[in-house]
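What follows is an incomplete set of chains from the complex, kept in their original frame.
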Amino acid sequence: MLQTFASPISALLDARAEGHSLPAGLYTREDVFEADLDVFFRRHWICIGLECDVPEAGDATVVDIGKTSLILLRDDDNEIRVMHNVCRHRGSRLLDAGKTIVSKLVCPYHTWTYELTGELSYAPHMGKGFDKECRSLKQVAFKSIGGLIYACLSENPPEDISHLEEVMTARLAPYDIANAKVAYETDVIEKGNWKLTIENNRECYHCSANHPELCVSFVDLDFGFDPDALSPEDRAQAEEHFALYEARTKQWEADGFPSTAVEQLVDCTTNFRTQRLIISGAGESQTPDATAASSKLLGTMTRKDLGDTHLWGHNSWNHFMGDHAVVSIVIPLSADRTLVRTKWLVHKDAVEGVDYDLEKLTNVWIATTDQDSELVARSHAGVEDPAYVPGPYSPFSETNLDKFATWYIDRMRAHGY
Amino acid sequence: MLQTFASPISALLDARAEGHSLPAGLYTREDVFEADLDVFFRRHWICIGLECDVPEAGDATVVDIGKTSLILLRDDDNEIRVMHNVCRHRGSRLLDAGKTIVSKLVCPYHTWTYELTGELSYAPHMGKGFDKECRSLKQVAFKSIGGLIYACLSENPPEDISHLEEVMTARLAPYDIANAKVAYETDVIEKGNWKLTIENNRECYHCSANHPELCVSFVDLDFGFDPDALSPEDRAQAEEHFALYEARTKQWEADGFPSTAVEQLVDCTTNFRTQRLIISGAGESQTPDATAASSKLLGTMTRKDLGDTHLWGHNSWNHFMGDHAVVSIVIPLSADRTLVRTKWLVHKDAVEGVDYDLEKLTNVWIATTDQDSELVARSHAGVEDPAYVPGPYSPFSETNLDKFATWYIDRMRAHGY
């Protein structure tokens, strides 16, 4: 007899076999989705946006994470703030989705008015004795790490974000992301579970068959390969690539640009990995011909040959290059729908049509994101099929998926599931 | 560990703090919604329509309340009937949504045929011994109160409807709503819980910031204000208004028009409030310039200066004026969707374009309903946010919300929740 949700989530966690994809229910069940939101999007640090989303005092933008709506703004002292978009009177949304410029936050319902610090300054009809001080907007813990805003909705944010902060602050400094310009932004809704979106992003095993645009500048060897399966010609090419990678890394480090891989993927709370990788072909940027899309480089960069500093988190992936950066943020919408928000960043003074060509800038990752969206949908439909059984990850090119699955199981257990 | 619906509904009821809006789950949870339908839309009297929806024998209209579909019709003896729109054979719907004219109710599936009284008169293929008598359409308890149809889906309708009946029969008599004409009708689906729709309707604290059209004829002071917050000028204006209100009420009553507030809002089963209020400005009607929209007055009315007799129930609000009336009925569709059905009534002989201008007639409440729909959506999105906590009602202008919330909690408990 079939029973919906017959097994507790813990039984699904127990059922996971090392080296294999997750049991179906962990991708498809609504109760698991609610647990995922609770554990990975409330209790962990998540990337929600950028300092340069709100470049000037009074700039505000709304970021929705599930039913939680956040206001990311820059206050009158030029400080970043993250607050809940919920009036303290009867709960009305203060701001609509999207970007706006505000001098105060005025609730449209009954005109309760908050300063940009979140302080309640006006609440008509409430009488003389009313205590405004305990009715400030609820603040959210956040950190700007190299201009990327990480927030945590819990009251006890994990402490090991410090490692990410330490590593990335140095690596991202020359790109000055805090002062970049968002040249373009897309929201793509993938028809799949957020963990399939992340798994898809954590391997390049599927690149050669699916991402012709990305493969111009990406070297899929960097993400693992089966040495025994290489032809003599491919082996020679691989050896050449890794020799070059070693030489470059040494030179980059000597020039003061941290490059070696740093990862915190298992046995940790905050999950991340970074590494500076060679860009293939012309070697400058993830564009159709691998040359820079923007003639004005990011931040204080003076070189286009510093490769691609990539950074993965459990809800984001990022590529920082000399001329531009691409930041992708993953926001689960339901067990089978996931928003992928992608932002293309250039120097704040770069002018479209003069310093950069927008089509060239966005071509590769628009195409790649669409292709991945197809693959995630195909994958999700399959794991929903009663005939699905968890399959084996490649021991060469899917080891990061195995680590992600292991981390996922561990974190769920750590939170009592 | 987050558990969906971990707490029973009773825990939510217990958690409600006096003077504050309801705990989130009471607005958002599906199990609470099912309970609400059961308690407030099956066991209580609800307003479902008007006698003048079916002015002539054979007129029928379908009213859907959740999955329940009702036929409101006028039978061959000119009597109103309310019956379930479910064939007693295999359950097929007899009538489609909307209005129609019928001589019998013939099921389109197998032609079982019912008289307009609900009696089964023809059932082919059922054989000689088949007992048609026990297969009449199921009747629904209803009352016409001044032309408004109140129905109760339960077999034990609450008895204290008698107070509403007694009060309103007298007040509504001169308007003769039973013989009015429905000049216009709108269905607006609000993206919020039905209780937020009602709360929104029970205060005018939000009027000045949101309802420019309504504020021409409405006096928001009538719905409460903070005396200490008034400027000397506003105070003078308020005093003038209440002096006028007192004088008018005295005169109206002396002229035979009951006007004083009557309410049954807490410690009761059937919830209602009525009062005759002054119309502002030109003083005649809720129109863009507060003058009457129809030159032919309702019923036996001969005066345009009798203000606005308003009537609130837990699923309706109504305004009866000299020239026209506006009746709004609230039908919950899901925890987060609510239908607001509004009907504009004029004298049955009033002719559009001659006696009344439709745009003038409908302008204020079309605008107001759309504005309220926005506010309810904004409110619902907020109460769904995990950051929402119940906030304080104004002790001046939101006391009726507090009473509604208290009544809601009491009624839920009375039905075993």
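Order of writing sets the chain letters: A and B. Residues in each chain are counted from 1.
What we mean here is this: a residue touches a chain if its C-beta (ideal position, glycine included) is under 8 Å from a C-beta of that chain, and two chains touch if they have at least 3 such contacts.
All of these numbers come straight from a predicted model, not from anything done at the bench.
The complex in this file is a homo-oligomer whose displayed part has 2 chains and whose full count of copies is 3.
Note that only the chains that are shown with their structure count from here on.
In whole angstrom, the spacing between the mean C-alpha positions of chain A and chain B is 48.
Chain B contributes residues 1-2, 4, 21, 24, 199, 205-206, 209-210, 224-226, 228-229, 375, 378-379, 381-389, 391-398 to its touches with chain A in the complex.
Within the complex formed with chain B, the residues of chain A that make contact are 30-31, 34-35, 37-38, 42, 67-69, 84-93, 108-111, 124-128, 130, 135, 138, 153, 415-417.
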